[in-house]
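Removed: one protein chain of the complex. Kept in place: all other protein chains.
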Amino acid sequence: MVAKARVKTFFGNYLFVLPALGMFLTFSVYPFFKVFQLSVYQWDGVMPTMKFVAFSHFKDILFRNPIWWKSVWHGVYITLLALTFQNCLAFTLALLVDRGIKGRKIYRVIFYLPPILSGIVVGLIWNWIYNGDYGLLNYALKSLGLASIQRAWLAEPKTALTSVAIAHMWQGFGWGFIILLAGLQNIPRELYEAARVDGANTWQALRRITIPLMVPVFVLVSILTILGCMQIYALIVATTGGGPGYHTEVPVTRVISSMLGQSQFGYACAMGIVFGLLLLTVSMIQIRISRRIKQE
Amino acid sequence: MRKRVVFLFCVSVFLSCIIGFIGCVRKPEKVTGITVWYWMTDRQDAFIELAEIYEKEKGIKINFELYAPSDAYTQKVMAAAQTNTLPDVYGILGEKRVFASFIKAGHVADLTEEMDAENGKWGGVFFSKALDVNRFLPDNQFGVKPGIYGVPIDVTNIQVLYNKALFRRAGLDPDRPPSTWKEFIEAGEMLRAAGIPVLVSGWGEIWLIDCFASNYAFNIMGEEKVIATIRGDVPYTDPDWIRVFTIFKQLSEKGLLAQGVVTMVNKIAEQIFANERAAFSFNGSWCVNVYKGMNPALEYGAMLPPKISEEHPMAIWGGAGSSFMVNAKSENRRDAMEFLKWLTDTKQQVFLAKSTQNLPSNKYSLTEIPPILAQFVDDMDRTTHPSILPVAEFPGVTEALDKGIQSIITGEKTPEQVAKEVQNVKEKEMKSQRLAR
Partner (left out) sequence: MKNSVLFYRIENVLGWIRDHFFLIVISLSCIFPLVWMFSSALKTQATVFSDMSLFPAHPHWENFYLAWTRGGFAVYFFNSILYTVTVVIGVVLIASLAAYAFARLEFPGKNIIFYMFLATLMIPLPGAFIALYVLLMKLHLVNTRLGYILIQINGGLALGIFLLKTFFEKMPRDLEDAARIDGCGRFAIYWRVALPLAKPAIAVVVIFNALTVWNEYLLAMLLLTNRSLMPLQRGLMVFQGAHVTQYPLLMAGITITVIPIILMYLFMQKYIIAGITAGAVTG
């Protein structure tokens, strides 16, 4: 009797996930399998024949493709910068706006503007800012008397990647801002009231109340930041095209270059899989860490 | 009150869903006539006009469909190829290798017969180099049956442009641009003294670097040796190739490149030249249209890249700018070929040239092109292109070469280092090709 009721409960519960699962099985699983299948073949995307090569693509990617790992490192570099600077900025702004600072309604809208902009506009603007001969940044440096620092920001090996990272962070902080703000707004005001009555100052309230309650949101934002940064593509194409040399190549540019530029569809699929597994591992670790923090 | 709002909202959503479903349940109308997929956005108006004229004359409807930008177009064509849903007429962007794959997969109709019919009536109107891009020679490395498989719609070539007004400002003669490398360096130094950036080009797009390097390779070592290198008989560490790489080192060290050239997109390079912020530009004949739009008053001329060696001629890249292929599996093959014949006929080509400022592929249609474009036409005989050569380089090697040159320009690597790296990639690719056989 109890078992029957349990089955009935489970069945009802499954219904909740059924629509999502149904769509997922139809539209996600097939491309998934196709990509997995193609990764063990050598194919140029057009010919009706393919050559089975088992895991040789994977072997090559993992052990004999230093450019791939360099591109992964570049992605990681951008991600690290974003996790620190971009998210700190987003959090600070969210805190300020949450606290009810004057003009918060206007600020909320303004900070969301960069993410709305299409890649074209962002690319054009930052190209103009960073331009070596007549860009805005060099112009500003010259007027501040720092003309010696002037350079072609996007074209020099040392500065290219960081310059692109800054442009990416500028566009990205709006997302973090919205999610963190939503998370902050979800904290009941009464907790703060109670803390103030107890005599806590702003910093202590932050440490004892805000941060612990925001941990799941922090994890969420970090995972989203990691995903967003590692998958950066349009901005790179619009500003540096992966150059100079290989200094701003990122994983997605390498995959597209293999797929379209070098007509190695199977190899590109294999790259995609390696990339995905990397991201999956990182996210799992993140979730596990957050669970441990929650337990404490 | 809120309940009513929510209710109204749900109703409007429901209604829009209905409309949406009605939109897709309706059976797609059978498309009559010929469908053409193209990617050249600037020709939309011209093509639509031509389609109307054709329909009036011959009674066949032409559906021009535009899909841009080019990498999105490439993906669409690839997806259509994989599902056998290619249209009657389309273009194949990319290297000859990709073209060969499409042919071997049976997606491209063999046009040799049509071109040669009546003593070459159709094939004879084209610039020979434009046709060569679409031609596969006997014993080609791809194993494709020799013949002509595409129709060139326009031609371009890539040369050096120079700004006459800036020349004057630096004290140079605008009617005698530098023709040798030595003269170019001297002119460059005078321009620098006048505070004018010298050469700008979209070398963030690596194929343009490839073009420049290839031109000088032909000039320094001659076509035969270049082909031998691609075949693998000559290594990239050969002194002649190092001379090619050293050119870039020279340009960079002497400050003859505009800032940021190494990651510059071609569109930005065009802006810079159009706004008179650089004296020389390395760009293709499509630039005439671009510059006209951005700065109609620009005073400029075209010249060959200043040659280094007198032993071999300077070559430039050129040939078909855009070509159309006929789907071999289409039912309307005959009609499609007839349409393409009409499209490349003198009258239509003159119209296209005039309205889009692109060079026509029909060599008899040069009557109404502006003088600056005429300067490009004069050099059509010197053109070459990777797609015309009997052998093709591995894309991985090309990438290593171009990116290596970028490193030379930034001073990170020496020409010798880059030569060695490129040769390593070449040997790796050749080895895996041998193993694959």
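Just so it is clear, A and B label the chains in written order, and each chain counts residues from 1 on its own.
Please note the rule applied: contacts are C-beta pairs under 8 Å (C-beta built on N, C-alpha and C of every residue); 3 or more make two chains touch, one makes a residue touch a chain.
Keep in mind it's a predicted model, so treat the numbers as computed, not measured.
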Identified contact with the non-displayed chain, of A:Y30, A:F52 or A:W69: A:Y30
Of A:L62, A:C88, A:I110 or A:I149, the one touching the omitted chain in the full complex: A:I110
Contact partner of the left-out chain, one of B:K61, B:K76 or B:R243: B:K76
Residue, one of B:K104, B:K164, B:R243 or B:K267, that touches the chain absent here: B:K267
On subunit B, residues whose C-beta touches the chain left out of the figure: 13, 16-17, 19-21, 23-24, 28, 39-42, 44, 65-70, 72, 75-76, 78-79, 82-83, 85, 267, 271, 274-275, 286-287, 289-290, 293-296
Residues of subunit A (touch criterion as defined above) contacting the omitted chain: 9-10, 12-14, 16-17, 19-21, 23-24, 26-28, 30-32, 34-35, 45, 89, 93, 96, 101-103, 105-118, 120-122, 125, 170, 174-175, 178-179, 181-183, 185-186, 188-190, 213, 216-217, 219-220, 223-224, 227, 231, 233, 252, 255-256, 259, 265, 268-269, 272-273, 275-277, 279-280, 283
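Just so we're on the same page, only the chains that are shown with their structure count from here on.
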Subunit A and subunit B, separation of their C-alpha mean positions in angstrom: 34
Residue ranges of subunit A touching subunit B (in the complex, touch as defined): 42, 44-48, 51, 127, 130-134, 151-157, 160, 238-241, 243-246, 248, 256-257, 260-263
Parts of subunit B lying in touch with subunit A, wherever the complex brings them together: 71, 74-75, 78, 81-82, 94-95, 97-98, 101-102, 104-107, 197, 204-206, 258-265, 268, 272, 277, 395-396, 399, 403-404, 406-407, 409-410, 412-413, 436
